[in-house]
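In this view, the complex is presented without one of its protein chains, the others remaining in place.
Chains: A and B, in written order; residue numbering restarts at 1 for each.
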Amino acid sequence: MSESTVRYSPRGRTRAIKSFLCQFLGHGGAQAGLVCLVFFLVLAAAPNTLVGPLQTAINATGDFLVPPSGEHLLGTDEVGRDVLNLVVHGARISLTIALLATVISLVVGTSVGITAGYYGGRVDVWLMRLTDFFFVMPSFVLALVITPVVLEVMGRGGDILGFRPSLFVIIVVIGMTSWAFVARIVRSQTLSLKERTFVDRARVVGSSNIVIMVKHILPNLLPQIAANGALVVAGAIYVETSLSFLGLGDPLQPSWGTLLALAQRAGAASAGAWWDLGAPGVCVLTVSLSFVLIGNALDDTFNPRRRVIP
Amino acid sequence: MTLLMVAILNFILFRVIPGDPSSLLLGGARISVTPEQIEAQRQSWGLDRPMFPDQVVDYLSATMQGDLGYSFKFRGRRVADLILERLPATVALVGLAQVIAILCGVMLGLYAGWRRGGAIDHITTGTSLALYSTPAFWLGMLLVVIFSTALGWLPGYGAHSPGAVSGSLDWLLDYLRHLALPVAAVALGLIGQYVVVARAAMSDVVTEDYMVTARAKGLTNGQMLMRHAFRNAMLPVVTLIALNLGYVVAGAITVEAVFAWPGIGGLTVEALNARDYPVLQGIFLLLGASIVVANLVADLAYGLLDPRVRQ
Partner (left out) sequence: MTNSSQDNVPLLEVDRLSVDYGLKGVSSRAIDRVSFALRAGEAVGLVGESGSGKTTTAMAIASLLSPNARVNEGEVRYRGKRLPIDDDAAMRPHRWSETSVVFQGAMNALNPVHRILKQIAEPCMLKLGMSRGEATARARELLELVGIPADRGSAYPHELSGGMRQRVMIAMALACRPSIVIGDEPTTALDVITQAQILKLLGELRSRLNLALILITHDLSVVAEACDRVMIMYAGRIVEDGTVADIFAQPKHPYTRLLIDSIPNPASGKRIIRPIPGDPPNLMNRPSGCAFHPRCPSAMAVCVTEVPSFDECGQGRVACHLHRSSQEDKVAVHA
């Protein structure tokens, strides 16, 4: 696959991008995924203009657990807040957490993988041993024990970069525990790339190791990283939702997982308040399915193994 | 190796908590605590000795012997006992779900991959991708709303009805009725995963050259499937199933929380809420151990099935 990405003429590159887009958008799954994703990104971008400010127990606008009606399209929750309002605000929080965690995980995974693959030897052995640990231990399990401890250390007050500390911690912990898969793929790609002539050429010209890694090897890894990035987002959403559901989220900045936790605690399920638990769940399902579909389509497009002609 | 790292991470994590574990120990009791009492506590827990190497070595050797320390919340109870007490419920839940998921998921996935592009393939793949992207606990909540609250068919809470007499047949049936919905929630999540992997494995196998050979030999479709495709397609699936033996315990935590199932998951939630770190530590160790064991099982199973990796 890397043959097709090592192109230098601008026209060839444009053509490559065009044919990539055609093939990628040819996937029914990718189309559906992109449409859903854009929808949720719009929700996440402007929750205040769409449904007004986040409702709290104090400024709740309805009665407790009212089924969907004209006034409250998705009903209300156990303290009378409008579920639609909560879910739209939750989109912002869930997506931000997932995307930021993914960025961290991609940066860590790519750095570890590229370093291990490029330098080889002892660096490789130790970095991969570390990677193996994180590869084997699910992000959720690690986050489950790390998050409460870090929260204890930092305290729950104040906010960091506009996030409540618990959300910030969740972002960092998910990011730091879900990079192993990316690191493995990046390493194996780097191993084959560094043997190629253009790397030798750069070395002869006198480029430093860092420059070679960033300028010559990294661009060729981008397709792989993108395809896996989409899957990492789906995983991050899953972990975030699960952690929040177990009460590690922040009630003042509720993500979809936190909303589900609140619904669970209020006994929404046994009260038959399907709207209260259904709405956030459907959102989680849709968004993570979108990312899985997009990731699959990217993988399919970049993966030359699947050809129609034998 | 991994287990050692789990243990070390455990140790480091729970030492960085500010203040002193002893204050946490006594913190629950809202009475005035004298410095002497604190000192006595510190000594009895071994916290007065230097962190390294004494505490580390103590911790590791104790862990090896199955001594995981004592719970904060359930005062004085040994963590190991607490975990062992809760383990059977989780094993029942996860084991049953695994069996169901393997039977349904693997078969469906293999069939979908075999008949790739057919109607059954499209339906199965779509559904399982959706299941795969759905948190299992949310499925559990939906199941409660539908089968417990709306239809009233099955209980959606706990493991026993109040007043059930232990040991009788009724008791067992009651237990199974309580088990049904949690098992369904865990199994559905697993089915999604198994279908996706089994289908991918099978559709790779179908394009292999030896399948053309089998066709050229004049085998019927059934013979090709059973004699040549099945075993090859099962290679990655068996690995996944074995690995899952380790992961589902963790995955079931949230489901147990939904159903107040008295297993490891329930214990985790209680420990999280009470910030009962020794228990959390113990659970972490258990999960780490089960994952390591599952990895070994996966390697062994793969070796048995694939002559290429056999020594």
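The working rule: a contact is a pair of C-beta atoms (placed from the backbone, for glycine too) under 8 Å apart; a residue touches a chain by one contact, two chains touch by 3 or more.
These numbers were taken from a predicted model, which means no experiment stands behind them.
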Out of B:L172, B:V212 or B:L296, the sole contact with the unshown chain comes from B:V212
In the whole complex, of B:S203, B:N232 or B:T268, the residue touching the missing chain would be B:N232
Across the whole complex, the chain not displayed is touched by subunit B residues 208-210, 212-220, 223, 227-228, 231-232, 235, 305-308
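The working rule: only the chains that are shown with their structure count from here on.
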Listed in rising order, the residues of subunit B that touch subunit A in the complex are 1-2, 5-6, 10, 13-14, 16-18, 129-130, 132-135, 137-138, 141-142, 144-145, 148-150, 156-157, 247, 250-251, 253-254, 257-258, 268-269, 272-273, 275, 277, 280-281, 283-284, 287-288, 291-292, 295
In the complex, subunit A touches subunit B at residues 129, 132-133, 136-138, 140-141, 144-146, 148-149, 152-153, 234, 238, 241-242, 245-248, 260, 263-264, 268-272, 274, 277-278, 281, 284-285, 288-289, 292-293
